[in-house]
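A short write-up of the structure that comes next.
Chains shown are a subset, placed as in the full complex.
Order of writing sets the labels: A and B. Residues in every chain begin at 1.
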Amino acid sequence: MRPSGRAPDQLRDIRITRQYTMHAEGSVLVEFGNTKVLCTASVEDGVPRFMKGQGKGWVTAEYGMLPRATNTRNQREAARGKQGGRTLEIQRLIGRSLRAAVDTKKLGENTILIDCDVLQADGGTRTASITGACVALVDALTYLLNARKIKEDPLVGLVASVSVGLYKGTPVLDLDYVEDSSADTDMNVVMTQQGGFVEIQGTAEAEPFTLDQQQSMLTLADSGIRELIRLQQQALGW
Amino acid sequence: MRPSGRAPDQLRDIRITRQYTMHAEGSVLVEFGNTKVLCTASVEDGVPRFMKGQGKGWVTAEYGMLPRATNTRNQREAARGKQGGRTLEIQRLIGRSLRAAVDTKKLGENTILIDCDVLQADGGTRTASITGACVALVDALTYLLNARKIKEDPLVGLVASVSVGLYKGTPVLDLDYVEDSSADTDMNVVMTQQGGFVEIQGTAEAEPFTLDQQQSMLTLADSGIRELIRLQQQALGW
């Protein structure tokens, strides 16, 4: 039924590769099918000015796409001289989501900068980014603990994210680009390891959706995210 | 119980004033309590390049805040040389929401540019913007019909928007700034006159929220939006 041939509740092949590049404290290549995102977590001393003196840390994120990550080439944002609205929206979402994973008091006045750069896009780049970045974040926290820069583990729990949508009226999980383009509704969901909702962003593309449809989509997201969290744990060797 | 003294399901005083300024085809001052937004709808011939030749129209939005609309002055975005991420995110939301109100085929190759400028902010500026802009949009469509630039009314139905949140565990409607600052969850909901969901954007500020809480918040939003649509209709003299 789905263009991808997957069952409605079936994730794409998910791969989470740690230590993908050598410089960052956390470096993860996350693949949701053909969507491939390099997520790095960089540790920096200190916090931004607006947070100084509170004894708390900061987690923030930036997002980018390589110009030819997509089917037709997009203009390089550095060459255009600014990040687009979509980019800013996504990186704000990633930042908020990862802050839900961390107790910033235990982080001390350290900053963790997440960079999510899409090497290849096939739908779901923001959900893959959050899922991969959380693993990179854990590696950066481990680095801080091992380097004796912090004493307690600031991790509250893993967070992961998946998209759900209505494809010809049926709720489907983890849409690829083709499915996303023809879906009636697109919803990105971020949840914690404990099963709580961190973010829900649902948009009716063609037809408005009902409370019932919304309910079914969230239920589907919940099961997908449980599986993603299991894969994050596996990648982390937990 | 609420800082504002309102009942959990009580909207602020809502005022919708049409023809607030004289140049725009639609011009509405919308007030949600102390939040005041000037929404104008400007009609322009033609459509952006990426839509040319499809015989369809376009509806888009821009959002801004006067520097001292808020308690402490914000730097003027024109002086900083760019719009911030929050601004871009909100104007993208307004644009998507209003496109759900319109049949772009019936609009012909005309563009309607919505400007939402916040004169005074006290929480809920994006939901007030959408609610007021929809009335300005209707006035702009009426202008197009009266000027014989289009033949059929492109309006599919009104859209309106409200925020809901969890305040000390209780779902509350239409949060003002003080309530929003201390709420656990903040959710912005956009719905059509027909009762369908157009957008749901929920963010857990402190604690993740549950499926049940989400459900209660949406139910509350639904009742608030029905009332807002009634007020839009009243303002339009329907």
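The rule is short, and it goes like this: contacts are C-beta pairs under 8 Å (C-beta built on N, C-alpha and C of every residue); 3 or more make two chains touch, one makes a residue touch a chain.
Here the structure is a predicted model, which is why all the values come from computation and not from measurement.
J.: Given the 2 placed subunits, let me have the overall number of copies in this structure's complex.
T.: 6
The working rule: only the chains that are shown with their structure count from here on.
J.: Suppose each chain is reduced to the average of its Cα coordinates; what separation in Å results between subunit A and subunit B?
T.: A distance of 28 Å separates the two centres.
J.: Going by the contact rule at the top, pick out the subunit B residues touching subunit A in the complex.
T.: By the definition above, subunit B touches subunit A via 82, 84-86, 88-89, 91-92, 96, 100, 187, 191-192, 194-204, 207-211, 214-215, 218-219, 222.
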